[in-house]
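Omission of a single protein chain aside, the complex is shown with its protein chains in their original locations.
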Amino acid sequence: MKKVDIFFTINGVKKTVSAHPMKRLLDLLREELELTGTKEGCGEGECGACSVFVEGKLVNSCLIPSLQVQGCEVKTIEGVADGEQLHRVQESFLKEGGAQCGICTPGMIMAAIALLEENSEPSYEEIQEGLAGNLCRCTGYTKIFTSVVKACQK
Amino acid sequence: MRAYLPAYDALTPDSLDHALELLDTHPEEYVPFAGGTDLMVLLDWGKLPRKKYLNIWNLSELKGIQEDESFISLGGLTTYTEIQASEVLQKEFPNLCQAARWSGAWAIQNRGTLGGNIANASPAADSSPALLSYGAELEIVSRSGVRRLPYSEFHTGYKEMRLEKNEIIRAILLPRSSVENCHHYYRKVGTRKAQAISKVCLAAFVKWEGNKIKECRIALGSVAPTVIRCPKSEEILTGKTLSRELKEEAKATLGQEISPIDDVRSTKDYRLEIAVNIFDEFLDELGGCKEG
Partner (left out) sequence: MRWIGKDVPRKEGKDKVTGASRYIDDITFPDMLYGVTVRSETSRGILQRTVFEEGIPWEEFTQVTCKDIPGNNYVALIETDQPYLADGKINHPLEAVLLLAHPDKYLLQEARRKVSLEVDPLPPVYDIEESLNQKEIVWGKDNVFKEYLLEKGDIDQVWEKADHIIEGEYKTGAQEQLYIETNGIVAVANPEEGVTVWGSLQCPYYVHKALMALFDLPADKIRVIQTTTGGGFGGKEEYPSMIAGHAALLAWKSGKPVKLIYDRLEDLAATTKRHPSLTRHKMALSSEGKILGMEIDFVLDGGAYATLSSVVLSRGTIHAAGPYLCENVRVRARVVATNTPPHGAFRGFGAPQSIFALERHLDKAALQLNLSKEELRRRNFIQEGQLTATGQVINEKVSLADLMTKAMEKSDFQKKKEQFHSENKKNKYIKRGIGLSSFFHGAGFTGSGEAYLESMLGMEATKEGKIRILSASTEIGQGTNTIFSQIAAEALGIEYDLIEISVPDTALVPNSGPTVASRTCMIVGKLVESAAIQVKEILRQSGFLASTYSSSEFSKACQSYLDKFSQLRVFSKYKQPTNIKWDDQTYRGDAYGAYAWAVYVAEIKIDLRTYETTVEDFVALQEVGKVIHPTLAAGQIEGGVAQGIGYGLYEKVVWDKGQMINNQMTNYIMPTSADIGKIRVFFEEAPYAHGPAGAKGIGELPLDGVAPAISSAIENAIGLDIPEIPVTPETLHEYWVSRKVNS
């Protein structure tokens, strides 16, 4: 099967990329656009390392074929900071020890932003549930919870 | 990513009619593709059948939650996130909202659809027992028209179902009734608290008339080749007043109605006992309503 042209907006910039319609959004971002901040951890929607926003909603980019982002707005970790100014969630992860090895961090930050957009002051249990799709093997989640709580206070 | 991409094709139809036409004229070629949360996993592992996929994700005809006097109608593409957010579902069909809440995590809930979950036909599907507990019906469309089918008759065997290659699940219909005197129960026992596949899942619905059980539906996931209703257990409870003896009889019957297996996630023995135990919890809750 031939490639098709995918038109979409990535981190605010309109792009057209030629890709196989079933190519994973994850691979489209990493290979065609060199946006390597989005990571692959499991390839089955289990770990959340590939989390991005499509049309403002948190999704696993390993589970989305390119064809499905036709005409969509996609936002990745690279589009989160405002130039040099980190997003408050990024600031908080940096300061509170929310990132250790860093491989889950981009996806975790996307999930945390999604959580805070939905609920500006989540309880401990709501944070636990809201981030449950993002696996972290380093932190035991404790410092991630703190990072989210502190980000709310900013 | 293990799939050989050139072996696949995908396109986006312009409308539901277009999709149905393609399915009808090329029945072995095209397969509908919704939120992708199941099919993309197969693709990743190189196990997705080599077909042409019809991206139906954007078809507005398959979206939205509508209500009339008799039914709540959920478009086949209704996501788990939309289900949880629906006030009418929270009020009248809480089992379904619970199921949606414990299907994967947020990112999955934003993409996973009810119609997709049904057509994927996993015996471990979280939403299916909830739908069965409410006596849901399916509205299935093809080029030749629309047909309705009780959901309880849809799954016929492991990954087998009454859905022709030229058909799409247009909507899931939940029959409404008064919310008074109802008891809802949903419990998923998964491999962990969240982001889990169920080892046993039980959804039940009871309507009281005085202190008698007027209506009762009990459904289970992960205990048979398909999600199942438990008609014998339902029959034992229906029209009766809850008593200790009745509970024991119902539990014994339920144990006979299921046929779980050993797999990588759990064991047959465990599933058998847990299914009965959470059924017991449901019966205890029922008793709490009427005895205490």
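Just a few scattered comments:
Here the chain labels run A and B in written order, and each chain numbers its own residues starting at 1.
Keep this in mind: a contact is a pair of C-beta atoms (placed from the backbone, for glycine too) under 8 Å apart; a residue touches a chain by one contact, two chains touch by 3 or more.
Computed from a predicted model, the values in this text were never measured in an experiment.
Although one chain is hidden here, its contacts on subunit A can still be listed: residues 30, 35-44, 46-47, 49, 76-78, 80-81, 86, 90-91, 93-106, 109, 127-129, 131-145. As for the chain not pictured, it touches subunit B at residues 1-6, 45-46, 105, 189, 191-197, 199, 264-267, 269-270, 273-274, 277-278, 280-281.
The definition used in the following text is that only the chains that are shown with their structure count from here on.
One finds 29 Å separating the Cα centroids of subunit A and subunit B. Looking at the complex, you find that subunit A touches subunit B at residues 1, 20-24, 27, 43-46, 48, 51, 57-60, 62-65, 67-68, 70, 111, 114-115, 128-135.
Across the interface of their complex, subunit A is touched by residues 1, 3, 5-12, 33, 35-37, 40-41, 43-45, 53, 55, 57, 81, 104-108, 110-111, 193-195 of subunit B.
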